[in-house]
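One structure below.
With one protein chain withheld, the remaining protein chains of the complex are depicted in position.
A, B and C are the chain letters, set down in written order, and residue numbers restart from 1 in every chain.
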Amino acid sequence: MQMADAAHPISHAAVPHGDAHGHGHHPNLEHHFDSLTQQFDAGKLGMWLFLATEVLLFGGLFCAYAIFRRNHPEVFMYAHQYLDTTWGAINTVVLLVSSFTMAWAVTASQRGQRNLTSLLLALTFLGGVGFMVIKAIEYQHKFHDGLMWGTHYDPSKHGHGHGEGHGAAAHGAAAAAGHAAAGDGRGGAAESHAAGAAASAGAAGDHGASAAHPEATTSVHAPETPGQGASAAAADADVPPERAPLEPSQVALAPSGPAGLHVGGHDLHGPRPDNVHWFFGVYFTMTGLHGLHVLAGMAVIGWLFVRSVRGDFSADYFTPVDLGGLYWHLVDLIWIFLFPLLYLIH
Amino acid sequence: MTGILADSLGLMPPKASTFAPAVDFWFDFTLWVSIFFFVLIIGLMLLFMVKYRRRPGVRAVVTPTHSTALELSWTVIPTILVVIMFWGGFKTYMDQRVMPLDAYEIGVNAKQWAWEFTYPNGIRHPELHVPKDVPVVLTMYSDDVLHSFFIPAFRVKMDVMRGRYTKLWFQATLASPPGQYYPVLCTEYCGTSHSTMTTKCVVHETRAEFEQWLRDADPLKKLTPEQYDEYLRDPSAFIAAHPDIQGLQSPADMGRKLWDSKGCKQCHSIDGKVGTGPSWSGIWGQTHEFSNAPPTAVDENYVKESIVNPRAKALKGYAANAMPTYQGRITDREIDSIIAFIKTLKSGSEAK
Amino acid sequence: MSSLNPAAAGPLVGAPATDNYLTHSRGFWSWAATLDHKRIGVMYLVGIFTMFLVGGLFAVLLRSVLLTPDAAAGGVKTIVDANMYNRFFTLHGAVMVFIVIIPGIPAALGNFVLPLMLGAKDVAFPRLNLCSFYLWLIGTGMALSSLYWGGVDTGWTFYTPYSTKVGSSGAFGGVVPVVAGAFVLGFSSIFTGLNFIVTIHKLRPPGMTWFRMPLFLWGTYATAVIQVLATPVLGITLLLLLAERLLGIGFFDSELGGDPVLFQHFFWFYSHPAVYIMILPAMGVMSELISVFSHKHIFGYKFIAFSSVAIAILGFLVWGHHMFTSGQSELLGVIFSAITFSIAIPSAVKMFNWLTTLYKGSIDFKAPMCYALSFMWIFGIGGLTGLFLGMMGLDQHLHDTYFVVAHFHYVMAGTIFVFFGAIHYWWPKMTGRMYDEGSAVLASILMFIGFNLTFFVQFMMGTRGMPRRYYEYRPEFQMGHVISSIGSYVMLAAVLLLIYTMIRSLRSGRPAPANPWGAGSMEWQCASPPPHDNFKTPPPVVDAYDYESLEWDERVGGYVHRGRRGGPAAAH
Partner (left out) sequence: MSHGSHSSGHAGGHGVGHIVPVGLQFGILMLLLVLTYITVAARWIDLGPLNIWIAMLIATIKAAFVVLYFMHLRYDRPFNSIIFIGSLLFVALFVCLALADTVTNKPRMWTGLAPAVAETQKHSDP
């Protein structure tokens, strides 16, 4: 490929620097380039190389994602349900549309349509604003619900009724299960386990579960059967469900694999597996870094807008718009992958 | 592996394990290949430097600027040599990594900045003692950061980390003379006193001598008579009161107590009776089938995982989420004790 | 300015041009805000050399500390405790790797030479180039600021969980500024590489085909490819490390279910190719030096060119050989070991090609050539000892011992030899002054002796089981350490002599001709120092390794093209 480049460099007469005034010397032509084409090609090549570095930068995060998901699919199956697919889909549309307006802006600037270019750049910028606002709303929900990374992950905040509903359910479950463990968390695993306790734990758990997950985002429903309730509530309360004699259906609901969650359809909440924080770690790093790129892209587009209004661009010189556009599309590209990977796990 | 190639030019430490001859052989092989090429290249270079040094009026001779035959030959010959080297490295490596089944097992705990070895009789000791000619497996974990276990004389090294057990095995072939020892070193940088995280490895001539040392190392022997009485009255209270005296109780004994006190016995019998969970009797080394994971042998990692994260693997034939997590309710030491206890439970041996 | 430039009349005449890139404009801002690749290169050179001295000073301190086995035995250990020692070796490593060697040849010399060699007026993106330099400055400042925050003692590899939990003092500690600094330095490196790739692709003048490019450009090109493809992964690794330390994200923390070995994968995915970022440009310079000072056409041009690219690509596939004892899976270890050995081949090819170039040449022992021949020796040992470490069974014994320390110094500090050789080689072009050959050659010989004294004995210590990063050691190793430390003092003396030589050259060196060495590549066809915009007209492209048409001209004190005697007028 590179050889092809080299095959015919002589075919382009070098325009000697000195005698070419008036011909190739566009005001936007830098002194070390011979022609606008060369300058444009160099810019494009540079931008693509930069995009390659961006791809590799995100590549590290995709690697982390792949490793955590491959090793612990249950965490992803469970935790992604806390993401709001509707907001995610809206954001996808917002970005796609802004990508389109950006592409249009490039075309417009290539045709020298200055006002149209400015307008489209402004629209693209607004797309960025919209995306970030929605992202901010989503983040705020996550923060509020303790759906965060690492040590900050706090399942006790998941529902509305932190203090009341959740706590009550937990205690109910614990009491029903016959735990003498209330005062002594460490010994909780031991002691007596009345065989019938699980049933009442289930009842209490059902209650607990609905209290624990009423956030009513699109498709998340509280589990219907008492058995699931037991495990969900117990899990949320972090009271071990002990050796509750389980119905077969509940065994099938084992939290550990994809198979478990398929029972009952897509909108099952399922019991909470361990280390849910991984998912949110991945979620926040990926969307966070992507968000930073959106902000950077918005800064670039804002700058392009100013220049466009000022009349810097013409049919001869639109390289910055084109390159800025490439960057913005890359940001869109990454989101195209992030959306299904984070929101649409099945 | 004999003759001129065997002495490694005196570069290697004493050969004290079964690995050493093979490692040293390949070291020597590579060394002599390297010396050959180095002498060839540098010799020619020096020759050219003298012969073709700049002299007034003498211009460089124009020689061909490339020769495919020549260039291919110095591409192909090194290729063959490195394939041989790879094979040698691969073979010795596999020997180092494939553990014998009947090996004597010693636990290794690394922490900033000390080693501690746990012997099968429950003694915890800062020194590593092993019998000669007996394969020994070290099962290692770290309390904090990365460490790396290294005995130069044995040619073995393995990182020790938190988060998973790593293993290492060797068979000593050379007893350490009385009063001398092989140094055990930490080679993964672990903080301020990294360089002092060393200890002794003593290789006993006979198994009997080693067993004798093991008995003598029993901390109970170091107790005063009053302390000994006190210990007998209530071992756990005594141990709690004397944290400085380590290894007072065998991990297996400790494990049995935990089985009794932590609630394990509610579901796991030790007499083979099937409960809510599998019986521990004879379970060690069995292969378990799961509904959500590939079959796994019952080993340290599996047991540890089953305790702290029981839902990771759903054992076929048992309820998947019957077992609570003991995360935060049990220490690593206690888990080790339980593992030690399980290991003692041969099939059908107990009936309680 | 062009019409007033007398140099335009005779860029090939040996007399220094009155208007050149150094005198073109004056004042602080003419340098600080310059877009001229030559000035940026010179600023880099000054900065990097200064940092080399800082890093070297740490090294000399380390060696002094190691003179005695422990504090009880006296010596420097009574002043420097283990904590300080750990901070020294960490900063020595971080400074030398991230701040000195990685940008050394490409950013400093590459910047100055690459466009000239290519026949271009500048690099493709001069502003980005300046930006790279400032990123380098900022990153360096951040890394050094860690001293203020209590220092950093994690080792330059920043292995988790030490770096995320306990390492250094406080939550912030010295780790955060160093890691953030390395992140910024990474971007400096990326932008340099990006700039060079575009320059080589798009700014080659007519006639400069790919296979007419001097091999230094091939080396730089291969390096730039690695810089662009590998460095972003370092970026994300360091970001995750910061997230781990400051926010507790838990990817590498086993307490949170993360995997500390994962960090090593992330880290070495960059840091192994980084070794080739360091060595490939050096190999490129080697090809120039060996050929020019033998006055003989380089042997096997295409093999050398392709071996650079082969090394660049293969370099991405071998990172796991840093992890043979880390608990990496055996399967992966085997794969990585196999690929590692494949890298030995292109490296061997280069060595043999250089050797054949010397054959029947007219070898001129100028200082650059002395450094180049030293590199043959040093890289020979460095490369061959790599074979030991690539063998998994042997690596179990040698990993993290002084054997490794010696090995990578023979490779990476070998790069420094070439760096010095290259500084001497292009010095007349950069400054317009010749240096004193006598003291420069003496410095290079001293450096060679000091280097081998320092590091050869470390191989022996390593095989006998001396672990790296040890503050205290067993007394049996003291002799080796003392020899090693003496070697480091010899090197220090050599560096001081080198600095003296260069300063004297600046003050009173004789003016340099356009082509003092008889080199064929394009940068020697413009005046020394080059004019502000390099070439009025791109000179005709000739075979850079054809020395037949070059002849010594007494009047200019340099080489001129046969048939062009009496100045360039004849040529144009």
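The rule we apply is simple: contacts are C-beta pairs under 8 Å (C-beta built on N, C-alpha and C of every residue); 3 or more make two chains touch, one makes a residue touch a chain.
Since the model is a prediction, treat every value here as computed from it, not as a measurement.
Undergrad: Who touches the missing chain here, C:A224, C:L262 or C:V560?
TA: The missing chain is touched by C:L262.
Undergrad: Kindly state which of the options C:G327, C:P346, C:G393 or C:P539 is in contact with the chain not pictured.
TA: Considering the complete complex, C:G327 is the one touching the chain left out.
Undergrad: Looking at C:V184, C:M213 or C:V233, which makes contact with the chain not pictured?
TA: C:V233
Undergrad: Even though one chain is hidden, which residues of chain C still touch it in the full complex?
TA: Here the touching residues of chain C are 201-206, 229, 233, 254-257, 259, 261-262, 265-266, 269, 316-317, 320, 327-329, 331-332, 335.
Undergrad: List the residues of chain A that touch the chain left out of this view.
TA: The list for chain A reads 1-2, 4-5, 8-9, 11-12, 14-15, 34-38, 40-41, 44-45, 48-49, 51-53, 55-56, 58-60, 62-63, 66-67, 70-72, 85, 89, 92-93, 96-97, 99-100, 102-104, 106-107, 110-111, 151, 153-156, 170, 185-186, 188, 237-239, 258, 262, 266, 274-277, 314-318, 322, 325-326, 329-330, 332-333, 336-337, 339-341, 344-346.
Quick note on the criterion: only the chains that are shown with their structure count from here on.
Undergrad: Which chain is the middle one, judged by CA centres?
TA: Closest to the centre of all protein C-alpha atoms: chain C.
Undergrad: Name the chain pair with more contacting C-beta pairs, choosing from A-C and B-C.
TA: By the number of C-beta pairs in contact, the winner is B-C.
Undergrad: Whole-Å distance, chain B centre to chain C centre, using C-alpha means?
TA: Going by mean C-alpha positions, chain B sits 38 Å from chain C.
Undergrad: Two-or-more-chain contact residues of chain C, please, as numbers and ranges.
TA: Only 259 qualify.
Undergrad: Please set out, as single numbers or ranges, the residues of chain A touching at least two other chains.
TA: Counting only residues that touch two or more other chains, chain A contributes 274-275.
Undergrad: Quick one: which bits of chain B touch chain C in the complex? Just the residue numbers, please.
TA: For this pair, the touching residues of chain B are 8, 11-13, 19, 22-23, 26-27, 30-31, 33-34, 37-38, 41-42, 44-45, 48-49, 52-55, 58-63, 65-67, 70-71, 74-75, 78-79, 82-83, 85-86, 88-97, 112, 144-146, 148, 150, 152-153, 155-159, 161-164, 166, 183, 185-196.
Undergrad: Where on chain A does chain C make contact in their complex?
TA: Listed in rising order, the residues of chain A that touch chain C are 2-3, 5-7, 9-10, 12-14, 16-18, 30-33, 38, 41-42, 45-46, 49-50, 52-61, 63-64, 67, 149-152, 274-275, 277-278, 281, 284-285, 289.
Undergrad: Report the residues of chain C in contact with chain B in the complex, numbered from low to high.
TA: Counting only chain C, the residues touching chain B are 82-83, 86, 153-155, 159, 161-162, 165-167, 254-255, 258-261, 294-303, 324-327, 330, 333-334, 337-338, 341-342, 344-345, 348-349, 351-353, 355-356, 358-365, 373, 376-377, 380-381, 384-385, 387-388, 390-397, 399-401, 459-460, 463-465, 467-474, 545, 547-548.
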